[in-house]
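Note that one protein chain is taken out, while the other chains of the complex remain in position.
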Amino acid sequence: MIRQSRGFLSSLVVPILSIIFGFVFGAILMLLFGYNPVVAYDAMISGVFGSQYFLGEALRQATSLTFTGLGFALAYKAGFFNIGVSGQALAGWVSAIWVALAFPELPQLVLLPLSILAGTLVGALWASIAGTLRAFFGTSEVIVTIMLNYTALQLTNFIIRDILSETGNSTESVGENASLSLQWLTDLTQGSRLNAGLFIAIAVVILYWIFITRTTAGFEIRAVGLNSFASTYAGMSAKKNIILSMFLSGALAGLGGAIHGLGTFGNIFTQTGLPSIGFDGISVALLGLGNPIGIFFSSILFGVLNVGAAFMPNRAGVPDEMASIVTAAIIFFIGANYIIRYFIEKRASRDQSPTTATRGGEE
Amino acid sequence: MPTSERVIEMNGITKEFGSFRANDDIHLDLKKGEIHALLGENGAGKSTLMNILSGLLEPTSGEIKVKGKSVNITSPDVANELGIGMVHQHFMLVDKFTVAENIMLGREKSRFGYIDKKSAEKEVQALSDQYGLKVDPSALVENISVGMQQRVEILKTLYRGADLLIFDEPTGVLTPQEIEELIGIMHKMVNEDKSIILITHKLDEIKQVANRCTVIRRGKSIDTVDVSKTSQQELADMMVGRSVSFKVDKKPATPKEAVLKVEDLTVKSNRGFDAVKGISFEVKAGEVLGIAGVDGNGQSELIQAITGLTKSSNGSIHLDGNNITNKKPRKITETGLGHIPEDRQKYGLILPMTLEENIALQTYYQKPFSSHGFLNYKEIKQHAKRLIEEFDVRTPSEEHSAASLSGGNQQKAIIAREVDRDPALLIAAQPTRGLDVGAIEYIHSRLIEMRDNGKGVLLMSYELDEVMNVSDRIAVMYDGKIIAIVNANETNESELGLLMAGVPLKEAKEKADSKGKEKETIDSSI
Partner (left out) sequence: MTKKLRNLFAIGTSALLLAACGQDAGDSTGGSGESAGGDTEETTDEFSLGMVTDEGGVDDRSFNQSAWEGMQAWAEEAGFSDDAVNYYQSDDPSQFVQNLNTAVQDGYDIIYGVGFQLADAVTDVASQNPDQHFGIVDAVVEADNVVSLNFEDNQAAYLAGVAAANTTQTDKVGFIGGVAGPVIDKFEAGFVEGVESVDPNIEIDIQYAESFSDAAIGQQIAAGMYSSGADIIYHASGAVGNGVFTEATNRMESGSENQLWVIGVDRDQAELGEWEEGNLTLTSTLKQVGTAIQLATERAREEGFPGGENIIYGLEDDGVGITEGNMPEEAWTAVEEARQAIIDGEIEVPVAPAE
């Protein structure tokens, strides 16, 4: 990763250009419909960066997205599309809250880790269902995880309605001893819901990097993802790696859900849809090109965009839908980054590196 | 017959990639109606030169003249207009389209947006008839043989009006029968005043079809020679830059106890029928057992079963005294098996990964390359560096991707990895496919070295020469069975050929004896 510094640098160029193109495209759209993009972007940027509260909120959102992004990226490294990060995050969320509510007397030092662990584990197991089916029956993990998303949604709502709550809509809030909030962080950000999850996220980014590049298990996951035939031939078990990568992917998503639940809400309520941190996490992973540090920064970008877009309707007169289109345009350009890559490569092939040249010509 | 008119002149072509000179002052000229071979090892710069001629690359310096006029070939389109067409090694065809559709792809004839399929088909048919290609323009590409697909590629260039056709390693994918036919087609084409550049490293093909041959070595043009006045040995020496031996130099084998014992083995193919039907044989320590046979007679399945990639449905396999029947690949590897797989890019390497990671692919989980689940890149790197040095893998560094290496060097990396583990048995499946004589010589000598070190070697190859040269004993497979096992020094090409066609040993011996006499005299003349 870092060892190929040139590749690293050029892998930075693509997302940065994508973001710039996205903003420019958004500006053109706004001009086309008679809105002032300068005012709109100003509302967005100054809205977020002009107040510690909203900056804190953006970072809070980034925290959750980092986990789901890493979760998706890990399965992707092994060659699988874990579309189920949403459902796994939800499973993690409800489990963490459940444990926190079930043992209210435990000291924080025990209860908080226990709740988070519960969320992580349940997310992992939820994803392992798809991994196991894939390993033993060759079922498409895409379809299974999509279906499991809805299963998780219905099951969560059932648990909330019939087990965890009396009112039927939302559970009680967890106690202080299961809360992730840090008073100094809350004060620093003028009462935002930014919490200790941020530091867990940073730690997990580092652990993820170490896992993928420095451990034998990470090596196997990469190898299987890049060429499953050669990996099998080299004695790696495809089945083991499918299940392991889905397990870990789900664990990260579940951890994200637990931290989203304990940090952002402190409870859980009947869900009307899958949590958006799941699907945004997929975009974040793709924007971050699977690189953990890239994922962390693209999470922050997403947080800023999401929080910032909310300022555009009322402070710049750009309707809500337009604000969504502008943020979507940025994501779209990321998704279409092969255009940018195409042009970069075309230029490169004119001044050429030996690698690209010999690759085509040999044999 | 070639005339003296020069269709192409390439003078002083130099191409630099950074500090690396892929082409260094190369000269090449092509006469009208000539078949001109371009000979060189993998990585010598043939492809770079042809990419320059076909407009994919621009030279750093040098001059290209087409029919005496100096030109600047800036893109494949320009090359096209100049009548230069390339028949690529890897076909660029759309499976779901018909032959005619593929040929007009990008050159669609349309009237008011409506594609005129009928007239295109007629045109393709006419071209096909003219050169004896026997292609059916309305057939779907996915339904025709590889040989036919190649002809579609040829037609594509002709359809675009090429006078000069560049064939990039055209025979690699063809059966002997198809090669014969292709040679016929080439002759027909030069008779129609087309000119051909043939990129190859197969010397016998050059002797068979080419008029002249330009030899390239390490980016430089060594010489252009008249093929009829040059022997294969001379061509090979020029290409490699030293004297090459075709015969593998080996002492008689000293076989000891059996390292591999296969008994009554039955393996199903992935399509469900028995591909290997109750085979028994053994490989002894200190010998090379060759497996000969026409592709598709169960060889691949046999090797997959021994290496644990496929489960066998009956019978047993013992390696070094241990029962390895239906064990996991890793278990088998650890028991003492090295495997050079048939398809090195699919099974042997993880191309996007670095060379050092690929070299560690079988041992990364063992000490000293990792401990407690953490990789030790320092050890991995040192190990890789040592093997790169020892096995002469040519790469800028161990941190380059395996994909950036030439085929020969990729194969050397795999051999380094497998041989270095010092396995009791080495299975080499098609170890020299697509490689040049220099690399082939090297790999063969490594296999013999293994044997001389008292290891067993199981060599599977579709190339009869290879099996005969390297093996001590030869097992011939036909229809999932071993039809005979013969001693390499007691058999000959025609006997093996008959066995491979399914003729029983006794009969084959008689037939081969009568034919053998004349054959031997031809053999010795080469």
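Letters A and B mark the chains in the order given here, with residues in each chain numbered from 1 onward.
What we mean here is this: a contact is a pair of C-beta atoms (placed from the backbone, for glycine too) under 8 Å apart; a residue touches a chain by one contact, two chains touch by 3 or more.
All values reported here derive from a predicted model rather than from experimental measurement.
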Visible chains in contact with the missing one: A
From A:Y53, A:F103 or A:W209, residue that would touch the chain that is not displayed: A:Y53
Contact partner of the left-out chain, one of A:L12, A:L29, A:V142 or A:I293: A:L29
Hidden-chain contact residue, picked from the options A:F49, A:F199 or A:Y342: A:Y342
Sites on chain A contacted by the missing partner chain, in the whole complex: 29, 32-33, 39, 43, 47, 51, 53-54, 57, 61, 64, 153-154, 157, 161, 167-170, 173, 191, 193, 260, 264-265, 267, 269-273, 275-277, 306-307, 310-311, 313-322, 324-325, 328-329, 332, 336, 338-339, 342
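The rule we apply is simple: only the chains that are shown with their structure count from here on.
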Touching residues (chain side chain A, partner chain B) in the complex: 3-4, 214-217, 219, 222-223, 226-227, 229-237, 350, 352-355, 357-363
Chain A-facing residues of chain B, complex: 17-18, 20, 22, 42-43, 46-48, 51, 56-58, 89, 169, 307, 309, 328-331, 333, 339, 341, 346-353, 357, 361-362, 364-365, 370, 373-375, 377, 396, 399-401, 403-404, 406-407, 434
